[in-house]
Every structure is written in structure tokens, then in C-alpha cells.
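Sending over a structure as C-alpha cells; questions will come in a sec.
Note that this complex is displayed minus one protein chain, with the remaining chains in position.
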Amino acid sequence: MPFFDLPQSQLDSYRSSAIAPADFDSFWAETLSQSRAKPLEAVFEPVDTGLKLFDVSDVTFSGFAGDKVRGWYIRPAGVATRGTVVKFIGYGGGRGLPQEHLLWPATGRAVLVMDTRGQGSSWSRGDTPDPAGSFPAHPGFMTRGINDPKDYYYRRVYTDGVRAVEAALGRAETDPTKLAVVGGSQGGGISIAVAGLEARVKAAMPDVPFLCDFPRAVGLTSRDPYGEIVRFLATHREKAAAAYSTINYFDGVHFSARSTAAALFSVALMDDVCPPSTVYGAYNAWAGPKSIESYTFNNHEGGGTWQERRQVAWLDETLP
Amino acid sequence: MPFFDLPQSQLDSYRSSAIAPADFDSFWAETLSQSRAKPLEAVFEPVDTGLKLFDVSDVTFSGFAGDKVRGWYIRPAGVATRGTVVKFIGYGGGRGLPQEHLLWPATGRAVLVMDTRGQGSSWSRGDTPDPAGSFPAHPGFMTRGINDPKDYYYRRVYTDGVRAVEAALGRAETDPTKLAVVGGSQGGGISIAVAGLEARVKAAMPDVPFLCDFPRAVGLTSRDPYGEIVRFLATHREKAAAAYSTINYFDGVHFSARSTAAALFSVALMDDVCPPSTVYGAYNAWAGPKSIESYTFNNHEGGGTWQERRQVAWLDETLP
Amino acid sequence: MPFFDLPQSQLDSYRSSAIAPADFDSFWAETLSQSRAKPLEAVFEPVDTGLKLFDVSDVTFSGFAGDKVRGWYIRPAGVATRGTVVKFIGYGGGRGLPQEHLLWPATGRAVLVMDTRGQGSSWSRGDTPDPAGSFPAHPGFMTRGINDPKDYYYRRVYTDGVRAVEAALGRAETDPTKLAVVGGSQGGGISIAVAGLEARVKAAMPDVPFLCDFPRAVGLTSRDPYGEIVRFLATHREKAAAAYSTINYFDGVHFSARSTAAALFSVALMDDVCPPSTVYGAYNAWAGPKSIESYTFNNHEGGGTWQERRQVAWLDETLP
Amino acid sequence: MPFFDLPQSQLDSYRSSAIAPADFDSFWAETLSQSRAKPLEAVFEPVDTGLKLFDVSDVTFSGFAGDKVRGWYIRPAGVATRGTVVKFIGYGGGRGLPQEHLLWPATGRAVLVMDTRGQGSSWSRGDTPDPAGSFPAHPGFMTRGINDPKDYYYRRVYTDGVRAVEAALGRAETDPTKLAVVGGSQGGGISIAVAGLEARVKAAMPDVPFLCDFPRAVGLTSRDPYGEIVRFLATHREKAAAAYSTINYFDGVHFSARSTAAALFSVALMDDVCPPSTVYGAYNAWAGPKSIESYTFNNHEGGGTWQERRQVAWLDETLP
Amino acid sequence: MPFFDLPQSQLDSYRSSAIAPADFDSFWAETLSQSRAKPLEAVFEPVDTGLKLFDVSDVTFSGFAGDKVRGWYIRPAGVATRGTVVKFIGYGGGRGLPQEHLLWPATGRAVLVMDTRGQGSSWSRGDTPDPAGSFPAHPGFMTRGINDPKDYYYRRVYTDGVRAVEAALGRAETDPTKLAVVGGSQGGGISIAVAGLEARVKAAMPDVPFLCDFPRAVGLTSRDPYGEIVRFLATHREKAAAAYSTINYFDGVHFSARSTAAALFSVALMDDVCPPSTVYGAYNAWAGPKSIESYTFNNHEGGGTWQERRQVAWLDETLP
Partner (left out) sequence: MPFFDLPQSQLDSYRSSAIAPADFDSFWAETLSQSRAKPLEAVFEPVDTGLKLFDVSDVTFSGFAGDKVRGWYIRPAGVATRGTVVKFIGYGGGRGLPQEHLLWPATGRAVLVMDTRGQGSSWSRGDTPDPAGSFPAHPGFMTRGINDPKDYYYRRVYTDGVRAVEAALGRAETDPTKLAVVGGSQGGGISIAVAGLEARVKAAMPDVPFLCDFPRAVGLTSRDPYGEIVRFLATHREKAAAAYSTINYFDGVHFSARSTAAALFSVALMDDVCPPSTVYGAYNAWAGPKSIESYTFNNHEGGGTWQERRQVAWLDETLP
């Protein structure tokens, strides 16, 4: 992939053209209060995985509209927990198996991994249904309910994310001053949204985040998942205005502007899944203390485990 | 595409290995009776399309579980109707626009085109929601609810198809001795299912039908939509038995064995979407009078408009 | 396909750099007068297609140099014809079968569909030979005779198009005040040429037209058919000047500037077969009354049947 | 490319199922006598290429129906010629430039390179028109005139090949006991045909020959050029019988059975352009003394220059 | 990927046709004794990774010919080690970063991860040079030194693997009765070789192993890395005998026949990188107690983390 987006010098000062809808905050306040009206009912069921150094639980909690959302909760066995990380998953994947999430527990922190509803049947497996149906949508998740913010798929997912933080905060061993969120790609986008919606999040580590700066992202790249929107609108030619209006309630740029947690972003300059300018659109809008790692020669794999190493060090400094 | 499946001589006598579940008939009887418990409420709303030779109506009726299903109804304006054809759509598409369905009205017959719930956001547009959610499924429709026959997506679609026939039969101008079903690919699969479930169907014209002979189809081709099942099971490795058990309730081979209508099939020997042996698996099981057009050098486009011409002549002979 | 051409705001005022050759008009006047020296000999042979609402004829007429060109002529049976549309076909296709052309007859107008000589062996079938051979040309039709305007393939095709209009005008039921031309892609390019060459055309509806603004098109996209010219010149490196000189006699931009009919264009902003700027190059040069539908998220499929609906309404207003 | 055809052990004894038409010999006798009725008019125009060790001429002679065919004639300058090789070109290419044909002159033999009419606008350039037009044909040359042996493109090409041999034999320096033909792929197919039609050919060296064993080749591979026939018949579904009947007059298997020259074939076991069984179909039918080099791991590049080295040695033994 | 290899029923009894060279054992005995003549000089340098639950060391030891090979050594911090696993890496990758290898330490076992010399510049990073040059080889590692077993790349790698086991056995905390090897793809192939060469290995867990049953693998699939051999031999046509003779010293089938450790294999029936029959070729030859997990719908990803879970349980049973 050659360089196709803005050069680093312009990225550093790039500002997204997205302007939040006037009722953005009330939309989300109402959304959260509706779901919070249902009891969280977080259940942590211990499972034997053979990973003797860790206590692993199969998690279930009430997400959007009380729908049951699954996850894993993993913490060091027999020692004190140094803090908690809530982790969100990339597009198409699910919570997988516990051993896929040992990084943060290995640092002494607990991790709560949230399954992404409906997803989890491609590169990793999931176990959480999405009980909501949809008007005609392009295969995938990007256009489910895109005709109305109230029906949009990510309204449910972002709300699930906020409730996952609540589930983590409900654990006795959780130190509320050391709660972080993390995720790559879609997981990065959810991290940004949750950090913007839930002020109890103290640190956020979005990697090559998706779901940011929609006005620039759609049509800048033809790759999925942004490409799903393009193909949907290629068929539903008259629905572009409604679709753009809907996704504006879900743009990471607006959540960034409302986030006061410390943040460590990453971005890759050859990333044609989540183009670098769209990541900087969110990063430059972030309202809290922040830093970003820019990987010059990477596509959407970004920094990979190299960035993980950076995250471990950064989180040890930020929430020691 | 080179020839990859059985040669014509072996296709002529090929029998599918699929054996219907013992409760196949009761499963479907119960399914239909449940949905039929809801009133059909077929509404035909005239629309002005500028197609002055035809009367066009926007159709809504109650399909599976009473869900509202859309369609088009088109008949010659100002002359008597010579019979009625119910048409089902290929995978991914929707009812589109009325002018896409003028063939049968041009022959003097009415056509009722059924939208496919949830689909219609890729090669043609649809307008019918699928209000049912799903446990984690691979993008597309093939694996939605595949863990249980009661939840499987095509249980809803096939039932919609039966009710579409009922909606057509409810029209005053419909001659019940001249009711046919037609469709290509997925539409052919639905045609077979509906003909097997609803004895009032007098003629069926499945083109290069999909949804037939699952035990052979899955793994014989890697192309979609059968490939969706392969990719789903590549992730959900432990669900193969449940998935195969589920799809066995939806195999065109079994509906063929229960169909007594006259049938005109088509098949293409280079078709790697719906491999020819899977089509013959259904065709050779068909219980009524039948014939088939075999296109040697075609992939899934099959006979295309060439087969349409054959269908017009065949239906004029069969239901004159 | 991401956006790769000019944005809409610049397209609205884009002007092609193509300048017509000084003898453009005399070249075409001579071309037409030579072919018109041969009798048209239009024959309309009724055929039984089973399409009972329409009268269908197999058409033969003398095109360029008296070569026999085939087509279909379809009009409503038993009612008056409301006008006539001459339709040209996209690249690679042929006249196909009559039922592929029911849109305009369904609106009460007659349609004369012209086969494209030599083509019709890929996405749809044709029946018209091109008796002219060629010096070495790249596979396809774009470079046949490209070394000399007199030998260029489209000299024959455009002339056929003009004569097709004459054949339509020769019908007793034709209302000469209601003669339109239509076509997509190559068919759109032929429509523009015919409208520029034959003033009796009253309305033109070119969809995502091909064969426009060659200086910009060649090298802006690598896709066919423009790509055929690139590959030809990659081999015949010394023939670029001659090739550009030849195609300049066939550029839709120049025919547009000579057209006084009313026009409805369409264009797609992600079209990398006929890039949007090349379509605007022709549209902005059009000398008659005009409007254009711009599809933001579509590639070369453009508006598809959505645009057909627009065309039916527009033609009812323009030639009521 | 994995192995996809018969293994070597079965290839060694494979016999094609093709049976020559009853009038095969009379068809060709008549074809040749018609063209031979026109004077050959071979012209050898010296050209200065800077290749000082060779005398190079631009050749023109009358081929099929007297059409002018171009070529190059290259022989060592200032020394006696050791024999003559007539060379035919692979599909899509033309005679190119003289320095592309120095192998045989470097061995002391003269080479006459025949341009392939109409071709020469892709991988190498040509200069010979094909003045014959065609009924609708798929892009490329394989289906031009395929509805009738008299109109088929290769009737003209094979006849050109025979006349090229005549042109070579007409040179004063030509030793008629040392006349060979050579060519790869299409050039190999022409070599076989010419050796079967013209008994004055003493040696033939077809490399990975094309145009052999059509009944097996068509549909065994989807790659071009055989794939052109598949795609043509996918559109012209009713023309399969006529097309197969036509190409049977042009099958290398039948020419092989009529060839008495010495032959050195080559074949590649991973060749999916000219599958190995189709080459063996011709080789095993060859009526003269013969040997074959089989390249196990090669696709259509076959032995490449490695086989050239073998040919030089073989020809030095065969026509010393 | 459709099924392309033998069905499960035939796989269960498939035997490779590979026969070990007569001097196979002496070749390897000499190879190992030469390298063992150099001191192992295993160095374990503690590194601070922030993974507080584990002690991590950067490992260096003397591999083939005393070349320095790198690795990671990770064991639970502050608790006793339950056994040791030596892990080898898949083709193209390197040792990466420590957090990529937490599975076995999380179960209470130590892991020693061996870097693969020269590799580690594509999907994961490595730090070990391969100081040996090569005669002309195809890009990649499969054909480096393939003309002579003494020069072949995998002679060095397999020897490194044996010495890695020695390095692990040299740790004070290592329980020699609980030493296992593991690896996927190339790592699986190395595991098999090491288990066949070093009897102190008590358990082996090769996943979808590469480097097995060369006579069947080469040419059965065109995908890399086996495809590297095909492309090499396509150029070096005369070297096939030497290449086959060389790789026969490195075929997992022969090492399997010499392995007495307990083994847990995995295989995937749609694996076109390491075709299932080649895996069964090694598995069915394995001389020790064994079991295999067969994944029906997977390509080379095989069982992925699902198989990891199986391995953890199996190793707890086998080396408790």
C-alpha cells in the first residue's frame, strides 16, 4: 500500500469537518438512562482453563435494553489486582478464548473482555446474540439500522461498552482510580465512545481506531468496514442523507471532544482500513491529556505487539 | 471456470445422500400453521410508475409470525389476466423496482414479486425488514440462527413464500388452476420449497437453484453463499453437527420429493455457486412431471434470458 | 472504489480540453452521405415471442456502407404508439432477446433496439457481423482501425446509429416529434453521437456515457474499454499521435456541442470505467436544454433502474 | 499451479478422442489450391538494423486469398546458409523486431518469421492486417468465424503458414532438404498444421503447442485462449455444435496424424494454458519420427530457453 | 477453499511414499555431533517487560556450527515451574516479543521460544542472523542450499532446534521428565524433527505441520512455502533430482518414524498450505503414542486457539 493520505506534517494539525448534532448529548444521555433502568445483573462464573496463574470467569451482564452480553474476566490468581482494563474487540471478532487476553493480567491488572453482540463468526469467535433485527442492510454490521440513530447497531454496542465498564467497577477488587479501556480498530472506536460517555474511565488506549471522522472516511477508502456504507448507498441511493445524519451520532470525533481521560492513540500511515487522517480527526479533537504513536510503514496492523509494549509502559506511568 | 463437478452422464442419475429428518413434515406443518394463525392482511396499493400498459401495486402481507413482507404485483392493464406467477429473488437482492419484472405481465400473466426479508442492499434493493435478531452469524444470511431449525433464517423466508402464494390466490382475478412459482438461484430454492409446502402451486420454474443438497454443496465450492457456512464453521468448530442438522430441514432435495407440480429446472455445468450435482440432487428427487435445461458452458448465470424464453413457452404449454 | 476524480463542485464547471478537428463536420457529412447513398431497406419481420402485450419484429436495415444491421422493434399491441425510442447497447453486448427491452414499450412507446456490429459475444448476445477487417488491433473494438478515422470502428457504428433512427422514422406509426435516443455506457456514447449528427432526434438520455473526452479518459483509468487504447499504445509506441488524431473525430464532447435535442444525462462519482469528469466533459458541452443525475456512491452501474424511473418521468415531461 | 491433468505415466499413452471430419483432407486441399491460385509475390526488402552480422529483410508475401502477410527474413551475412527455419508466433503477438529472432541465424540458418494476421497488439507488435471481418465474436481471435470452417480465422492463418514455407523455399540459398518449422504455443499449433499440410517441411519443433485436442482442451482449463471459446458459447448457447464442428477442421491432432516430418515437441506438466494431455494428444498422433521434452514443474513457459538449447542440438542432428 | 485432498476416511490410513535415505541416521548423527562439538554457551539475560507475573529472559545459545541463536525464556515468577515447553515458530516469523508467548507460562510451565535463523521479517520479527550464504535460491528459505543436504537451510534450523532443547534442559528448574516441544506449521515441522532427533523430548504437539511428505506435498498445492520449490525447479529444470534427494533428509515422515515421544497432532481438511494428506503422512508414521485433532472446515489456521485449549488439557494429562 503506497502512502495515499495526508503526510505526517499535515496530519499533526488536521481537524475533522464533522460537527456534532445539536442533540448529541441528550441522545446519549437518554440512551444510557434507558438501559441503566434495567439492572446490570453482572454474573462472573469461574471457569477452569488450565491457566493456573489466573482466575478466569465467564461474564454475563445486561447491556443495551437489558440484552445479555458475554465476556471474560481474567485476573492474577492469588495476588492483588493492580487496576482494571476493559477491552473491546475488532470488527468481526468476538471474545474468543481466555488465553487470547493474557497481556493485561500478566502485568498484574484485571481485564474484562467484552464480546461484541452479533459478531464473532469470522476471525475470532463470539457468543453474544444481537436480538435486534434490521431493515435491509448490507452484509456486515455497519448499515444495520442506519436509517435512524435510535435503530443503529452501534447505539447498542456503545451502550454495551458503558455497561461493561460498570460491570468492571462493580467488582470488589476494582480500584476505580485505575480503570482503563483499550481496543484496536473497532475496539478502539468503542474505547473512544465509552471514554466520552463514562467519565469514570481514567485512561484510554485506542489503537488504529475505526468509527472516526465518517465524513472523510466514507469514500476515502473502499475497504471494509467503511466500504459497507458505500455499497449500501450504491443500492439505496436515496438514503445518503439519513445515513450520514445517523452516523454523526456515532462519530469518534465527537466522543473524543468529550473525553477527559488520559489517552494513548496509535495510527499507521499506510492504513487503508482506518485512514490515518480519520484517526487524527479523533486524536486532535481529544479533550484530555494525550499522546500518539505513528507507524510509518504499517497498514491496519499498526504497531501490533510493538504498540502493546508501549501501552504497558504508558499505563504503568499513567495509572501506576 | 473449468468443469469441476460430475459429467452430464453421471448427473442424469445422481441422487443426493441427504435424508430428511423424521419430523420434517411435522416441523413444517407446525411452522405454517403458526404463521397462518395470523391474518394475511394482504394490501395492494396502486402506484403510478409510468408503465401505462400495466397496473402496478405495492404489496404488503403478513409473512412469518405476522411480519410485514413487501412485494410488487403487476398485471396487464385493461385485459384479462391469463394466470399468475409468484416470483422469488436471488441472494442479496430485493424486489427492486417494478420495471425489473415485466416478463410475465408481458405474456398476459400477473406477477407477484416477493421481497426477501432483510436482503436487498447489494445487487438490487429491498424494502422488507427482518425483525428477528440472531446469535453470532457470519456476514450474510446463511448462518443466521443456524444452531436451531426454529431460529434459522430460511424458516422465515420459506414461510413468507407460502404466504405470498396465498396473497396471490386471494386476488379476484387469479385463476387457481394457473398458479406458478419462479425464481433463480435463491429464488429457485424458495420456489422449490414453496412448491413442496403448498400443493396449490401448479407449476414451478427453478433456475440454477440454490439451497439444494447441502451435504454435497458445502465444501464442494468455496464461493458464496455456500461458503458462508464453511467460514462460519471454520470459526465455530464445534457447531458443525448442529448446523448440518438445522439445514437438513431446509434442503431443496426434501421439498422436491414432496412436490407434485409440473417443473422446469435449469442447471449450468460450470456453475460453481450452485454446483450442477446439487441441482440434479433436487431435480432427480422431484416427484411431479419435470424437465430440465442443461447449459454446458455457463457458470451461475445459467441460461439467463435464453431460459426465460424457454420458460414462457413451457408455461404456455403447461398452464395454457 | 474510493473517489478518484474531481469532486462534484469542480465537475459542475469542468470543460474538456478536446478541440474538434477542423474538418470534423465535413468528415461526418461525407461519411453519412456515402452510406445514405445506399438504400435503407429496413425490414421488420414479426416474431412470436409469447409476449402477448407487444408486437415484436426482428429488424434488418442497411447501416454503414450498406452492411446489414439487426435489431428489435417492439411496440404495444393493439394500442396507439406514444412515441419512439431508439436504444443503443453497452460495450460487448448485443441486442439480446426482445424481453430485455420492455421498459419503453411498457410506457406505451415503441422501441427500436440496434445491435452493435461485431459485438454481442460476452454479456449479451448479438447477431450483426462487422464485415470490415482490421490492421493489428488489441482484443476488443476500441483500437480497430485506430490509425485512420476512415477505418475506425466507431465510424461504422455511429453511422449505423444514424441509420437506425432513419429506420424508426420510416415507420408509419412513428411521430417524428417524439423521437428519442437512449443508451448506457457505449450506448450513451452512441446516443450522444447520433443526437449530434441527426437533428431529427428530439431527446437524448445518455447514461454514464462512454466515448467522451478521450484526452482525459485515456490514462485516467486503467479499466476497459479505455484501457484497450493504453495497452495498444504500450505495444504500438509510435502510433500515439495517429490514434489520438483518429479518436478526436469520435469524441462525444464534439457531438454534444452540436446537439440541440433535450438531454438527460447520468453520471456516477465512483465510476472508474467512464470517469465522472469525462461525462461532465460532454454534458457541459451539450448545446441543447439539459439536466443530469449524479450518483455519488456508484461505480459504472450508475443509477441503474433508479435512473430508468427518472428517464420515464423525464421523457413523459419532455415528449409527452 | 498444482498438477491438474493426467500424470506422466498416463500421458505417455493418452490418445485424443477427436476424430477428423470425413472431408478434412478435401477441405484443406481446396483451401490451399484456392490461395495458391494467387501468385505468391514474395518480396524481401533489405533493412538496416545495425545487426551487422546478419542480413535482415522485411518480407511481404501473398497469404490466404492473396492477402499481404508480413515477416522478417534473417540470415548470416557473408557466409553460407546452413538451412532454413520458418517461425510462427504465440497468441497475441506479432513479428516484433528482427533482434527478437536471432537464435536460428546465430546457428548459421536462415529464419523466416511470419507475422500473424490481425494479432500483434499485446505482448509483441505485428504489422499484418486481417482484412476479413467477422460475425459476432468474443474479443480475441479464437471465435472469429467459428460458425463455419470456411470463415474460421485459423483457416486464413494456417494457409498463411503454408505460403510462408513456400516463400522460404523460393529463396535461392534455401536448401529444400533442410527446411524446418518452429513455434511456441500458437506458433507450435501452426507448426503442426503446416507440417501436416506441406510435405516439404522436413522437421518440426512445436513447443507447448496450442490448438490441439479441442474436445479435451475446451472446459479442462478456463484460461485463455481456450477460455475464449467457453465464454463465446456461454453467450451463444445454441452454437456449440457448429463451433465444435468447425474447430475439428483445425485440430492439431489431425494434422499430426498427417505429418511425416521429424518432430521435437515440448510439454509442461503444470501448463494450464495448453494442458499437457492436449499436447500429448497431438504428439502421440504424430506420424513421423518424434521425441518430446517434458518439463515437470513448468506452466506455459515450458522449457523456455532451455528447450531452445535442446532444439539447436536436435536440429543439428536431424538436419545437419 | 473447497475440499481438494483425500477424504477423512482415506486420510486415516494414508501412508506416505517417502522412503528415508540409507544414510539418514548417520547424516543426522554426524550433523549433531559436529555442532555439539561447540560449547552450548546458553545465556539467559533477564529483561524487564512489565509482565510482572513472569520472569522473562533474553536467550542466546550456540546452534548449528556454533552460530548464536536467540530466543525468549519465560516462566512464572515466584512459583515452581511445572515443566518446560520448547516452542518453534511458523514460516517467515521470528521470536517476536515475549507477550506473544504467554500461554504455557500461564499454565505454570516454562517456555523457551526459539528464533528461526534468518526469518522474522514478515508476520513477526526475529533477531537471529543466518550467517550462511547460498547458491542461487528462490526468495524465501525453502530452496537455500537445496542442491546438497549438507548445505540445506533446514539442516541448520533442525540442529538449532535440538540445541534449544539442550538449552532448556540445562536450566536448574527444568524437570527432564516433563519436556515438550510445540509449534505450528514450520514450527510443527521442527517439532517433529527435534522429537525424532532428541529422545529426551517426552511430548510433541505439532499443529498443521509443514515440512512433511515432500513427494506428495510438492505439486499438490501451489501455495507457499511448498510453492517455492516448484518455482525454483521451474527455473532450475535440471536440479529436480538433486533437490528431491536433499529434502528427503528433512522429511517429517522420517523423523516421525523415529519419534517415541507422546504426540498430539492437528490437521485441517481444507488446508492448502500443508495439505491434510501430508500431515497424515507424518502422523501415521509416528512411532510413539499419538492422537490427532482433525478440523473439517479450516484452512491453514487449523484449530487456532481452540487447539491450544486442547493442547493445554492434553499436556496436563500426558506430562502432569
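When the chains are written out, they are named A, B, C, D and E in that same order, and each has its own residue count from 1.
Throughout what follows, a contact is a pair of C-beta atoms (placed from the backbone, for glycine too) under 8 Å apart; a residue touches a chain by one contact, two chains touch by 3 or more.
Because the structure is predicted, anything quoted here is derived from the model rather than measured.
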item	value
Omitted chain's touching partners, listed by label	A, C, D, E
Chain not shown: contacting residue from E:Gly50, E:Gly94, E:Gly227 or E:Gly252	E:Gly94
Sole contact to the chain not displayed, among E:Ala77, E:Ala132 or E:Ile292	E:Ala132
Residue in contact with the excluded chain [from C:Gln8, C:Ser222 or C:Ser291]	C:Ser222
From E:His101, E:Arg231, E:Arg258 or E:Arg309, residue that would touch the chain that is not displayed	E:Arg231
On chain E, residues whose C-beta touches the chain left out of the figure	92, 94, 118-141, 143, 231-232, 235-236
Residues from chain C at the interface with the omitted partner, ascending	219-222, 230-231, 233-234, 237, 240
For chain A, residues in touch with the removed chain	1-3, 270, 295-299, 301, 303, 306
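Throughout what follows, only the chains that are shown with their structure count from here on.
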item	value
Common touching chains of chain E and chain D	B
Any chain in contact with chain B as well as chain D	C, E
Listed chain pair B-C, A-B or B-D that repeats interface D-E [over half of contact pairs the same by residue number]	B-D
Distance from chain E to chain A - Cα centre to Cα centre, in angstrom	37
Chain C and chain D: spacing of chain centres that average the CA atoms, whole Å	39
Chain B residues counted as touching two or more neighbouring chains	124, 231, 306
Graph class of chain-chain contacts, one of line, ring, star, complete, other	other
Which chain pairs touch, all of them	A-B, A-C, A-E, B-C, B-D, B-E, C-D, D-E
